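The next block holds one structure in the form of structure tokens; read it before the comments.
Here the complex is missing one protein chain, while the rest keep their positions.
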Amino acid sequence: MQAKIRRRQILAGGAAAGGLFALPGKAPAAGGAKPLQGVTLNVSCWSAPYPLMLAKYIPEFEAQTGAQVIYTTPSFPVYNQRMDIALATRSDAYDVINVTFIYIGRWVGAGWVLPLDPYFNNPKLTPAGWDAADFLPGTTTVFKNAAGELCAIPWIADVMMAAASRYDIMQQAGFVLPDTFAQMPKMLAAVNNKDGLPGFVTENHYGWTFIGYLQGYGANIFRNPPHDLMPVLDTPEAVAAADFFCNLLRSYGPKGVLSYTYDEVAAELKQGGMIYTTENEDFVAPMAMPPSKVQKTCAFSMFPAGPAGRFPQIATHGWGIPIGSRHKDAAWQFIAWSMSKELLLRMFRDQGWSSLTRRSIIEMPEFRQKLTLNGYDVAKMYLDTVNLGEKGYMAYRTVPPYPQVDREIDIAIGNITSGQMTPKAAMAAAQKNSITQLHRAGVKL
Amino acid sequence: MTAVTWSAEQRRAFTLGLLPALIVLAAVTLGPACYLVITSLTPLTPLTPGSGLDFSTPLANYSQALLDSSFVHSVWLQLELSAITVGLQTLVGLGLALLLNIESRFMEAVRTGFLVPMVLPPIVVAIIWKVLYTPGISPLYAVLNALGIAAGSLVTDPATALPALAVADTWEWFPFTLLMVLAALQMMPKEPLEAARIDGAGAWQMFWYVRLPFIRPALTVVVLFRLIDSIKAFPLIYVITNGGPGQATEVTNYYAFIQTFNFAYWGYGSAIATMMVLGVFVLSLIVARLGGTQAVTE
Partner (left out) sequence: MSTAATAPRRVAIPVPVRRRRTRHWRRHAIHGAGAALLFLALLPVLWLVQMSFRPNADILNAGLIFAPTLDNYWALGSAGFPASFLNSLLASTGSTVLSLVIGVPAAFSLARYRFRANKQIAMWILVTRMAPPIAFTIPFFLAFTWLGLMDTVSGLVLIYLTFNLAMVVWTMKSFFDAVPRSLEEAAWIDGAGVWQAFLRVTLPLAAPGLAATGILCFILSWNDFFFALILTRTNAMTAPVAIVNFMQYAGWEWGKIAAAGVVVLLPVLVFTFFVRSYLVRGLMAGGVKE
């Protein structure tokens, strides 16, 4: 490990993903200056699997272009807070950033990220064959600003799925993966605490994990986003959904279930630390790959349907360029490289996972086959979910003040699960506080 | 000692010595304070250009805060946290000081050891207690179970989350009260003690009627300082509970942090910060009055 400490580290500052440091720019093999010689790019994204994997390839980018890349991947909440502050002050601290799905409305809406059309439409800046049209429309529409310009290149459309880490236990108890909410409690009651394992865990970003249940019960967050932003969190359906979801956490979750962050859940899944979950595909798919301990006992299905239908949530994140960046062209080169067909394909072949927003990759038979995890056609589940998403139920994410409402939902679920409030009281409080927040944000209701 | 008359030259020298500090202090404290108050009168947020100069509804932030149930709840939580943690710190510090009030080199070494929790970076204290409160890697739950207390995770249970933080905070700061009370005890003249002993006073009476009145000014200072500092508790909440479960540990300081730096409500956050400073000021006046003002002001 010590051999890897290089001089660049003194300048790098923040945490870099394991094993990756900016190597000092190698001397060009053939003479001549490199295109980005002397440029330092600050790239940041939250710690999802694809960005973490990308870290391995960054030294190649640096060697090719002569640029120095300072790459940081903080946790989701820390990343969002820092980025929000940086963007709000039009800072030049970052050159390439992740446009987080719940902040799209805020950041794109306020004009804090550059429209990228001039870049990918310019043959001088983008290699031919890069094919900007290759990205699934379901993943790019959310990043379009009011003028229809694309403000970020999507690197993921993470879908909510259901998965079992110990399907063997479920089968022993005589159950299959539930397809509807109604089937869940019975199954969980039967498997809970078998082998000392909790039946159900999901991450504590409830503004994300709960919404599929909320909408599945026929409720919603806003009345009719993006036009009518009146929250509707206190309807009887919403209360019923909250009651159901919190009961799952409370009755079948482990001790301290409220403290489980996404990375803890992802780590636990691979260890077989719980039996069933509804979580991002990004976090459950690694169960079927090394070094997971449950490669043989994992199982996958689409997010279950509620009385009002199936509403699996989709989180689209993309690479963007802050308007304050001093190296916009170089930033685009990084984005173009990191989302190029060649690199993504290589990553997929090397590491079994990649960014999955390019149609050309998703439609490859190889993709279909590699994403057949433990016998389950996860690729199909993914595509089916993305298609479902086109119906538009994810519109709430693009609302600029959604982060504030997101937090109120987190709080409400926390209050209900810990017994501090009844579902009705908690959702009423969330409703009232959301309205307060929307007013404070200047929204006319 | 003869009285000293100050020559004009000397007076100038002292004034010059004081001036730089005053100027710098004014720049770094008065300036920002004024700016804070001014900003609190605007709805400043980066999402709305020009909001920094919008004085149309100067008290909007304040009225919003008072009507916001989250804010009011956070104030109660803050009072609760401060009461528990300052109370515990004082009791523990006082108790230990009374116990360890012996002159010996061994005791000096022991007292030095007690410095440790207080000088640790608060973030490390937060990490230590996050570890201690996480089931699975902490011996704490095993110990509690052995004592017959079946405890779930202490920091995700709303009834115990805030007290759990108070315990961590007490651990961090009791050395402060310990050292201060000890210093006061050791400055105590022996005659009243001797006299009381001769009169046949028991240990408790010695404490209550002789020692306590003497250390009361010191105790007031201690309580005051700890009270002020308890409002600032941040790393513990940031690392261990994030204001949760629900909002069970979202004290005012943390609430202000979220509003200001998660949602960029800079004007609103300024109003809350202003109210916090005023609140602490009022509290300090009350405590000082109760404890004897001469101990606090010059």
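Per-chain residue numbering starts at 1, and chain names A and B are given in the order in which the chains are listed.
FYI, contacts are C-beta pairs under 8 Å (C-beta built on N, C-alpha and C of every residue); 3 or more make two chains touch, one makes a residue touch a chain.
Note that the coordinates shown come from a computational prediction; the quantities given were computed from them, not determined experimentally.
Within the set B:Leu91, B:Val110 or B:Leu212, the residue that contacts the chain not displayed is B:Val110. Listed residues B:Leu91, B:Val131 or B:Ile286: the one in touch with the omitted chain is B:Val131. One of A:Val39, A:Met53, A:Ile70 or A:Leu343 touches the chain omitted from the figure, and that residue is A:Ile70.
Within the complete assembly, residues 1-2, 4-5, 9-19, 21, 42, 47, 70, 72-75, 78, 82, 85-86, 89, 91, 93, 263-264, 267 of subunit A touch the chain that is not shown.
What subunit B contributes to its contact with the hidden chain is residues 1, 4, 6, 9-11, 13-15, 17-18, 20-22, 24-25, 28-29, 31-33, 35-36, 39, 96, 99-100, 102-104, 106-107, 110-117, 119-124, 127-129, 131-132, 136-137, 139, 142, 171, 174, 176, 179-180, 183-184, 190-191, 194-195, 198-199, 217-218, 221-222, 225, 228, 231-232, 234-235, 238-239, 253, 256-257, 260-261, 266, 269-270, 273-274, 276-277, 280-281, 284, 294-298.
The rule is short, and it goes like this: only the chains that are shown with their structure count from here on.
Between the CA-based centres of subunit A and subunit B the separation comes to 39 Å, rounded to the whole angstrom.
Within the complex formed with subunit B, the residues of subunit A that make contact are 77, 80-81, 84-85, 88-89, 106, 110, 204, 255-259, 400, 403-404, 407, 411-412, 414-415, 417-421, 426, 429, 432-433, 436-437, 440-442. For subunit B in complex with subunit A, the touching residues are 43, 45-48, 64, 67-70, 134-135, 152-153, 155-158, 242, 244-248, 258, 261-265, 268.
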